[in-house]
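A single protein chain has been omitted; all remaining protein chains appear in their positions.
Per-chain residue numbering starts at 1, and chain names A, B and C are given in the order in which the chains are listed.
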Amino acid sequence: MAKIKVGVAGYGTIGQRLADGVAMQGDMELVGVADMMPTLSIQALNENGMIGANGVKYNLYLVEGADKAAFDKKRIPVAGTFEELVGKVDVMLDSAPAGVGAKNKEIYKKMGVKAIFQGGEKNSVADVFFHGYANYEKGVGQSYLKLTSCNTTGLIRSVDCLDRAFGIERVAITIIRRVADPGDYHRGLTNALQIDKAPSHQAVDLMTIMPHVDATGILVHTPVTHGHIITVVAKGKKKVTKEMALAEFQKHPRIRVVSIDEGFKGNASLFKYARDLGNRRGDMYEIGLWEDSIVETGDEIMYAINIPQESVTIPETIDAIRAATEMQTTREEGTAETNKYLGIGKFK
Amino acid sequence: MAKIKVGVAGYGTIGQRLADGVAMQGDMELVGVADMMPTLSIQALNENGMIGANGVKYNLYLVEGADKAAFDKKRIPVAGTFEELVGKVDVMLDSAPAGVGAKNKEIYKKMGVKAIFQGGEKNSVADVFFHGYANYEKGVGQSYLKLTSCNTTGLIRSVDCLDRAFGIERVAITIIRRVADPGDYHRGLTNALQIDKAPSHQAVDLMTIMPHVDATGILVHTPVTHGHIITVVAKGKKKVTKEMALAEFQKHPRIRVVSIDEGFKGNASLFKYARDLGNRRGDMYEIGLWEDSIVETGDEIMYAINIPQESVTIPETIDAIRAATEMQTTREEGTAETNKYLGIGKFK
Amino acid sequence: MAKIKVGVAGYGTIGQRLADGVAMQGDMELVGVADMMPTLSIQALNENGMIGANGVKYNLYLVEGADKAAFDKKRIPVAGTFEELVGKVDVMLDSAPAGVGAKNKEIYKKMGVKAIFQGGEKNSVADVFFHGYANYEKGVGQSYLKLTSCNTTGLIRSVDCLDRAFGIERVAITIIRRVADPGDYHRGLTNALQIDKAPSHQAVDLMTIMPHVDATGILVHTPVTHGHIITVVAKGKKKVTKEMALAEFQKHPRIRVVSIDEGFKGNASLFKYARDLGNRRGDMYEIGLWEDSIVETGDEIMYAINIPQESVTIPETIDAIRAATEMQTTREEGTAETNKYLGIGKFK
Partner (left out) sequence: MAKIKVGVAGYGTIGQRLADGVAMQGDMELVGVADMMPTLSIQALNENGMIGANGVKYNLYLVEGADKAAFDKKRIPVAGTFEELVGKVDVMLDSAPAGVGAKNKEIYKKMGVKAIFQGGEKNSVADVFFHGYANYEKGVGQSYLKLTSCNTTGLIRSVDCLDRAFGIERVAITIIRRVADPGDYHRGLTNALQIDKAPSHQAVDLMTIMPHVDATGILVHTPVTHGHIITVVAKGKKKVTKEMALAEFQKHPRIRVVSIDEGFKGNASLFKYARDLGNRRGDMYEIGLWEDSIVETGDEIMYAINIPQESVTIPETIDAIRAATEMQTTREEGTAETNKYLGIGKFK
C-alpha cells in the first residue's frame, strides 16, 4: 500500500512536532513543511542539514508573503511554494497561527486536499471536532477535522478512559495552566495567578466531544512553562473507587501513571524525565497521572493529571490522519498504529 | 470594663499583623511582643520610633536564647523577658515558629494565661480547633485555642456561608497555593508546579471544624507570592444556583465579591487594590470571591476564592480572644466587634 | 506665599504616586487628577471616600474620550474636564501613557501652563531633560521638563554622588530589570532572562544629563516585580576606595545604605521593609545601596543598587516643580524642601 503523503503548514511549536511525528510513521511520508520566516526552529533544522530540495525529509515550502531573501541570506534551501506543497499531498496538517487555517482551507478545498486543524481555529472550520480515543469513528472518511486543544486532549483521554469502563455523568475541572512555552517571551506572566471567566472552554469542548457528560470548570494561568496540571472531580454512574480508576488508567497507552514517591514532584519532573529518556526536545506524548492524587469523596472521584502542552496533541493528530484517510476505520486499530510508530506504551 | 491585655509571641509575618490587629481593638490592650532577633520587621518598627520601654505600643520582650547584644548594637530598646510579658497579660497570641508554641504552652500553663495558637502547631496543643464563623461557641471560655491555617480559614468562611444558608454536604477543593511570601528567600519554587499527596490537610481540617461535611482536595504549589486561589466544588442539600450563592457571599462581611470585568484579573489585583486603598502593608482581611467564577453543574456549584495569606487569619484570631475570654459569648456578637475595630465590611 | 497649584494627568502607577507626593508638600496644592477609565486605583480612591467635587484632595477630571457613564455607574464623582483642570493649575505633571504627553503638551501650551513629563516621552517634548540632583539649575524657570526614567533616576543619584565628591570619568552598568509591576498581567516574562541590544538607553541618558561622563551598559529583563538591581563599574579621576565611596553614599538623603547581614538579601527585602515601615503602598523613595557589594578593582569601583521602580522618580519630579516654578533656584534648596515634605532622610 502506498504511503499517505502529508504536509505541515506552520513550523511552530506544534508544527515541528507534527512533522517529526509524521516522519516516524512507517505508513506515511512527510512531503514537506511550510512557513514564512527563518525562525530559530528552521535555522536549527538547517544547521543539522535536515532541509533539502531533493529527498531530504524536511523540504521547506514558503507561504505567500514569505521573505525569500531572508532564507537565501541564511542559505536555507527552499523547495517551492505552499500551493506546490499542497499539490503533492493527501492531507495537510494545519498548525498555522490561529485564524490563518480558515484562510488556508480555501486552498485545500480548491485543490481537493483533506486537512486537519489544530485547536486554535474555530470549530466551524471543520466537519468534525475530533479526539482519537473519544470519537475516532466520527472522523472516518471526513475531509476537515479539528483537533481539541492541548488541555482538552489530555483531559478527555482520562475522562474517556473512565467513561468507557464505568460511565461518567459529570466532571468539574480546575485547570492550572502553564502560561508560556520554553522560549516564549511574548506571553509571559510574572508573579501572578490570572483567572479566566468560567466556565473554561475546555469544559465546554469536552461536552461537545462527549455530549453525554455534564462538565464545567475554572482556569487559572500560572507563571510556569513545563506543563499544565488539571484536577478532575468526576461522578460515575456508579461509585468508582481509587482502585477501579487506577486499574483503568494503568492500562491506557497514552496515560503514564506516576507517583510523588518515585520522584515525580510536579510538572517539571515529567519534563526532566523526558529529557533523561533522551526524547527529542524533551517531549512526552503521554499525560502524567499522579497515583497519589486519586481520592474519593462521596460518590465522586478526584485526580490530577499533567499535560505536556507542546507534544500532547501529536498522537491524536496522527490518529486524525488515519481516520480521515480511512487507513484504519476503528478507534482500536487507528490508535494502535499511531502508538506503535510513536513508541507509545512501550513502558507499560 | 477593663481592656483585655494581650501579648504576641513571635513577631514574624503573622505576629506583626496580630499585633497591629490587637492594637486596633478599642477593648484590648497590646502589652508587648516577643522575639529573639532584630529582624527587618523589628528594625522597621524601631526606625519608626514605635518601640519603647514605657507606654509605647510595641514594647519588645526577648525570648530565652535571644541575642540581647544584637538588639543593643542597633539601639533597640528591650522592655523585658518573655516570662515578664506573659506575666502581664490575659491572653497570649502564639505565632512562634511551628513547634515552639507547644514549648511555650508550658509557660502559659504555669502562669495561668490563656493562649491562642496559629495553624502551624499540632491540634493537640489546644482544647479547641477554632474558626470565628464556623464554631465560635466551641471556643467560649476555653483556655487553649488553635486557629485554622490561612487557606482553611478562608475556605471555611465561604463554605460555612453557604452551609448556614442552604446546607452543604460535600466539597472537593483544588488549592493553587502561593509558595512564598513577599520577602521570602528560603522557600521559593522556580518554574514548577509542585503537587502534594492527596487529600490536602485543608480538606481534612475542614471536616474537623465542620464534621457534617465530606471533603477532599488536591494542593498544587505555584511560584507566586500574592495570595492562594482555591476552587471549590460544593454539593448542597438542595440545588444551589449561582444567584443564591452570590447573594449569600455578598452579605458576608469577610468576603469581598469582585469581578474580572472590574479589573480583578487575579491574585495580584487584590494585592494591588489593597495597596491602593492605603491598607497597612497592602494587607486585606477579606477573601476575594470572583463573581465571574461561579458556575453550576448538575446539583453542584463551583467557585474560586483568593486567600491573602499574610493577613487572612487575623480577624478569626481576634475572634478567638473574644471567645476564650468571654468578652462576647456568641458568634454574631464576637465577629461583629472584631469587624468593627478592623474596619471590615465598611465597603458593603 | 500662595501655594503652587498642581494637576496630574494619568492616574496610573506613577500618576497616583505623584498625586500623593504633591499632596504631602506643604507649599503645593493638589488641584486634581485626570484619567479616562475607572481603574482599580480610582475605584480604591472612591471606596476610601477620597474623591469629591468640592475640596476633597483627589478631585477627578476626565480626559477627552473618557467613558463618563462607567464612572457614573460606579458612583464616582467627576469634577470636570481635563481642560478645566489645566485651567486651574500652575503646573501639570504628565504621567499619561507614552506618546500621549506630546499631544497633551498642545493643551498646556495653549493654556500657558508649565508641564513636567515622565521618562516615557521623547526628549523633544521638553526643553530640559531633568534630574533633581544632577542638573537642577538647568530646569530653573523652564516651561517643559522631562524626567529621567526610573532606572536612570536612581543610577544618576549614585553616580552624581560620587562625581561631586571625586570626579567620575566613566561608568559601565548592568541593569537587571524587573519586567513588570505588582498587579501587571500584560507584560510579564516567564522563566527567561531577556537581553536588549546594547548600549542600554539608561547609559545613553546618563551621558545626556552628565555629559562629562562616558557611559555604556547592558540591560537584562528578569521575571520579578519588586525593583531593578543595577551594578555599576565606575572609574574616578583618582582612585576611589570602598571607604571613600561608602562615606559619600551614607550622606546622600536619597540613598539608603543597607547590608545583607542586616537582612537585606535582595530587592524583595527592600519592598518588605517599606511595607513594615507602614509606607503607603509599601513604597520607598530612596534607592538601596548594598554596602557588601562595594568592591574595588584596579582604579575602578563597583557597587550594586536597588531601584524601587514605582516610586523612585517621585522626589525628582517634585524637584522639577520647584525648579520650573522657581520656588527654589538652587539644587540644595530645592531638593531639601522636597526631602523635608516627603520625609526623606529622616533615618540618616
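Rule of thumb we're sticking to: a contact is a pair of C-beta atoms (placed from the backbone, for glycine too) under 8 Å apart; a residue touches a chain by one contact, two chains touch by 3 or more.
Keep in mind the model is a prediction, meaning the values are calculated, not measured.
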| item | value |
| --- | --- |
| Contact with the hidden chain (one of C:Ala70, C:Ala98, C:Met111 or C:Leu193) | C:Leu193 |
| Per the touch definition above, residue among B:Gly112, B:Gly141 or B:Gly188 touching the missing chain | B:Gly188 |
| Hidden partner chain, touching residue among C:Asp27, C:Glu83 or C:Asp214 | C:Asp214 |
| Missing-partner contacts on subunit A, residue numbers | 16, 39-41, 43-45, 47-48, 182-185, 190-191, 226, 262-266, 268-269, 271-273, 275-278, 280-282, 347 |
| Where the missing chain touches subunit C, by residue | 169-172, 174, 176, 178, 191-199, 214-218, 220-227, 229, 231, 233, 235, 260, 265-268, 290, 292-298, 300, 302-304 |
| Footprint left on subunit B by the chain that the document does not show | 179-180, 182-185, 188-192, 194, 223-225 |
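The rule we apply is simple: only the chains that are shown with their structure count from here on.
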| item | value |
| --- | --- |
| Centre distance in Å when subunit A and subunit C are each reduced to the mean of their C-alpha atoms | 47 |
| Inter-centroid spacing, subunit C versus subunit B (mean Cα positions, whole Å) | 36 |
| Cα-centroid distance, subunit A relative to subunit B, in whole angstrom | 43 |
| Subunit C: positions in contact with at least two other chains | 182-185, 190-191 |
